[in-house]
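Structure record follows, encoded as C-alpha cells.
Shown here: the complex without one of its protein chains, the others still in place.
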Amino acid sequence: MALLDIINLKTYFPSADGLVKAVDAVDLRIENGERLGLIGETGCGKTVLGMSIIRLLSSSTRIQGQIIYKGRDLLGLTEDEMRLLRGGEIAMILQNPTTSLNPVLKVGDQIAEVIRLHGGLDKKAAKAKAVEMLAATMIPNPLMRADQYPHELSGGMKERVMIAMGLAGQPSFVIADEPTRGLDARTKAEIVKLIRDMTAGRSMLMITHDLKAAGEACDRIAVMYAGELLEIASAELILSDPCHPYTQGFVHSLPSRGLQPIPGSSPSLIDPPSGCRFHPRCPRSMDICQREHPPMIRLHKGDFVRCFLCT
Amino acid sequence: MNEFARNLSWPVLFGLLLLSLFMILAALAPLIAPYDPWEPGRPFLPPSGTHPFGTNDIGQDIFSELVFGARISLFVGFFASFVSVAIGTLIGLFSGYLRGAADEVLMGATDIVLIIPALPLMIILAAHTSPSIWNIVIVIGALWWTSTARVVRSRVLQLREMPFVEAARGLGAGDCYIVFKHILPNTLQVIMAKFILAVAGAMLTEASLSFLGLGDSMQKSWGMMLSYAFSRGGFINGYWWWYLPPGICISLAVLGFVLIGFGLEELNQDETAVNPL
Amino acid sequence: MHLIEVLDLKKYYSTGFINRQYTKAIDGASFCIERGETLGLLGESGCGKTTLGRLLLRLIEPTSGKISFDGTDITRLSRKGMRSLRPRMQMIFQDPESSLDPRMRIRESIAEPFKLGLRGKMSRSEMDENIMGLIETVGLNPEHLNRYPYQLSGGQNQRVALARILAINPEFIVADEPTASLDVSVQAQILHLMMDLKREFGLTMLFISHDMEVVRHMSDRIAFMEKGRVVLEG
Partner (left out) sequence: MTDRTGYLACQSLRYAISLFIIVTLVFLIPRMMPGDPFISLLGEEVYYRSPELVEGLKAQYGLDRPIAEQYLSYLNNLAKGNLGYSFHYSQPVWEVIAYKMKWTFVLLIPSVILGAIFGIVMGAAAGWWRGSGRDTGITSLFLFIYSLPHYWLAMLSVLIFAFCLELFPLSGITGGGLAGLAKLRDVLWHMALPVSVLTLFGAAYNFFIMRSSVVQISGEGFVLTARAKGLRERDVLFKHVLRNAMLPLVTVIALDFGFMVSGALLVEIVFSWGGMGTLIYDAVFARDYPLLHGSFLVIAACVLAANFLADLLYAVLDPRIRGGVQA
C-alpha cells in the first residue's frame, strides 16, 4: 500500500482578480521509502500542493479531494489530530531559511523544540539530541553552532539547520520546499547530497524548480504545470527521455542541455487555457490539444503522462 | 476605481463620514450657528428650544460656540500637522538619503527631541510666547515631527538601496531628481498616514494646551471652551451641557482622523505583509 | 582596443565603531574588457563579484586603484563628469521587479531616459514610436505598457529593464546575475534575448553569475573570482 495517495486534490483560494486554482485535480502516489521530486516553474502551484498535504494554508483556502496518508484521509482530520502529525509523522522543511528560523532563539533550541514535542525527551536530552542532529548535517563545530542565533550563520548553514529541524522528529514523510534556492553551486551540491543521505529509508516530496537537484536526490519526478501534473516518471527517464513536450522543453532550457527557451510564458491559474494547458506554447500542438483536455495516461509501472502524443 | 474602492475599509469610511460632518460644520458655520458665539446673554441656561446646548457663564450660546469652534480646532489640527509632517519629511528624506554625518546629526537630533517630554516643553514655550493660535501651531509643529522623520527615514533607507534607485542614478540623474521623482512618490503612502494621525495628535494637543490656560483667548476652540468650563466652575457646579458637548466634538473629530490613519496604516501593513504562499 | 581597463582595484569596508575592522571586498583586481566582448565573471556568493560590478560603474567608490572607461579614468572624475558618462554604461540587476520604480507604469519607466534627454530632444510622437519599437525588440506587447511592475512576471519585468537600457543606448553593460531569480525556461529566454541584443547593438558586457554553465554560454572569456581576487582569466 502506498504511504501517501493524493486523489483528485483541488486547492483553490480567492484573490482580488478571481479564484486561483493553484492545485487543480492532482492525483499523486508516493510509496513507502520513495523520494519524489515535484518540479515546476514559479507559480505553478507546487508549494501549495505541499502546503495542502501538511494543511498549513490560510483559512480562506478551499481544499477538496482526498489525501490518504497511511490509510487516513488527512483532509478529514481535525486540526488537533493534524497538529499531532506535523513535525513528527510528516515534517516540512520550509523554503528560505533566513525568514523561516526564529531570529531571537538559538538554533539548537529551535531544533530541540521538535525533539521535545515528538520525542518526549526532557530539556537537556533534547538539546543533546539537537546537537547530534546538527552533527549529522555535517555542520562544522555543532556544539558551538547550537548555541548561536540564525543571524550568525551563513546561508548554507541555515539550510542545514532547517534540514536538522525537519528530520529531528524522526518523520516517516518529509516535504522539502526549495531546499537549494539561493545557494551557490558548491553549497547546493553539498545540500543535495545531504538531503539524499539523511532521507534514506524515509519518504520525501522535494519541491523544487531545480531539475538537476531533483534528479540527484529523488527516485521519481513529477512535473507540474499551471496547477496540474503533466508527467510522472523515474528521475533518469525524465532527465534522459521525457515524453511530454513541456518536460522536453524544460530539460532543454537547462544551461547544460542547450539553453533552448520554451516560447511564451506560464498561463494564469485563474483562467487557464482550454484543452491542454500547455498547448499555446507547445511546438507540437495539434487541433485536438485546443479542444480537449488530455487525460493522465498510465504508460508502464508508475509512469504517467498527460499528452495526446504519448499514447 | 476598483482598487480605490477596495482601499475603503470600514474604519476609513466611518472616519471620512465623521470628518465630512465636521468639515461641513466648519465651512457653513455662519449659516448653521443660531447666534454670534461672542454675544453675551443670560448665563448658565440649561439646554432648551432657544439654546439647544444652553449658555455659558456669560450667556454665550454653546451650540454656536461649538459650530465656530470646529473652524479653529480643525485649522490648528491641519496646520500644525502640516508643519510637523513637512519638517519630519524633510529631515527623514535628508537623513535617509544623504546618510553619513548628516544622518547621524539629524537622527541624533530626532532621538533627542523624541525623548524630551513634549507637553511640559510645549507648556514652557507657550508660557513664554503670547497666547495665539499661530504660536500653538508652531509649537506643536516643532515638537511633533519626530515619528514622521523616523518613519520616512527608514522607508528612504530601504528605497535608496533598491535597484531602481541605483538604475536612476545610472541614468546620470541628479540627487534632486531621484529624491523627488523616485523616492518621495514611494514614501507618500506612509507620509499620508502620518499626516492624518498627526492632525489627530495636534487637535488633542491644542485641547491640552488650551485646557492648561495657554490657548488663544481671542479664538473659540473646543479646547478653550473646555478650559473655561473647567476653570470657571462649569465642572464643579455640574453644568454638564457646558463641558460635555465640546469634549464630544473633539473626541469624534479626532476619532475621524484616527480611524482614517489607522485604516491607511493597516493597508500599508497588508501590502508589506508576506504572502502566505 | 580595451573599453574597460581595471588596474589593482581595491574596495575595503570598515566595520565596528571602536574596534575598526576591515573587510576586503575587492583585494587588487586587474583585468580588461575589449570593445564588443563579453567577459564572464564567475564566483560564489559573497566573493565580491557584485561589488566589482558596482565599482566598474562607480555606483560605489573604490578604496584605491584605477578604472579606465574608453581611456578615461573614471575613479578620478568629478560627480558632474561622471554624470555625463553614466548613460554610456548601464547595469542589469538580479531582481527585475525591484529594478523598476513600483509607482511608475511600464511606459514611464521606459520613457524616462528619453524624458531626461539622454537621446536628444524628442517630440511626444517620436518618443511613442521609439517605445513601441523597443518593446517589440524585447518581445513585449503594447498592452504591457500601462501596467505596473507588480502586475508583470519576473521574465517580463526583466524584458522591461532591457528595453529601458536599450532606450539609453549604452556601450557597456554590467549584468549582475540577471537570471538568478528566474525559472530555467524564462532564464533561457532572457539569455537568448541578451545575446541577440548584444550582437545587434554591439554591446560590451560584464556578465556576473555563479552558474558555470550560464557563464559559458554567455561569455567570450571567463574570469574567476574568489575572496576579492580575480584569480584566473582564460
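Here the chain labels run A, B and C in written order, and each chain numbers its own residues starting at 1.
In the analysis below, a residue touches a chain if its C-beta (ideal position, glycine included) is under 8 Å from a C-beta of that chain, and two chains touch if they have at least 3 such contacts.
Being a predicted model, the structure only gives us computed values, none of them experimental.
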Residue of A:V26, A:L85, A:L183 or A:L259 in touch with the missing chain, whole complex considered: A:L85
Identified contact with the non-displayed chain, of B:A202, B:M224 or B:V258: B:V258
Residues in subunit A touching the chain absent from view: 54, 56, 83-88, 91-92, 94, 96, 99-106, 113-114, 117-118, 149, 151-152, 165, 169
Positions on subunit B where the hidden chain makes contact: 11, 108, 111-112, 114-121, 123-125, 127-129, 200, 204, 207-208, 211-214, 223, 226, 230, 235, 238, 240, 243, 247, 250-252, 254-255, 258-259, 262, 265, 269, 272-274, 276
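FYI, only the chains that are shown with their structure count from here on.
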Separation of subunit A from subunit B, taking each centre as the mean of its C-alpha atoms, in whole Å: 51
Computed distance of Cα centres, subunit C from subunit A, in Å: 34
Touching residues on subunit C, where the partner in the complex is subunit A: 44-45, 153-156, 183-189, 191-192, 210-214, 216-217
Contact footprint of subunit B on subunit C as seen in their complex: 57, 59, 83-87, 89-91, 93-95, 98-103, 112-113, 116, 118, 161, 164, 168
Residue ranges of subunit A in contact with subunit C within the complex: 41-43, 155, 183-187, 209, 211, 249-250, 253-256, 259-263, 265-266
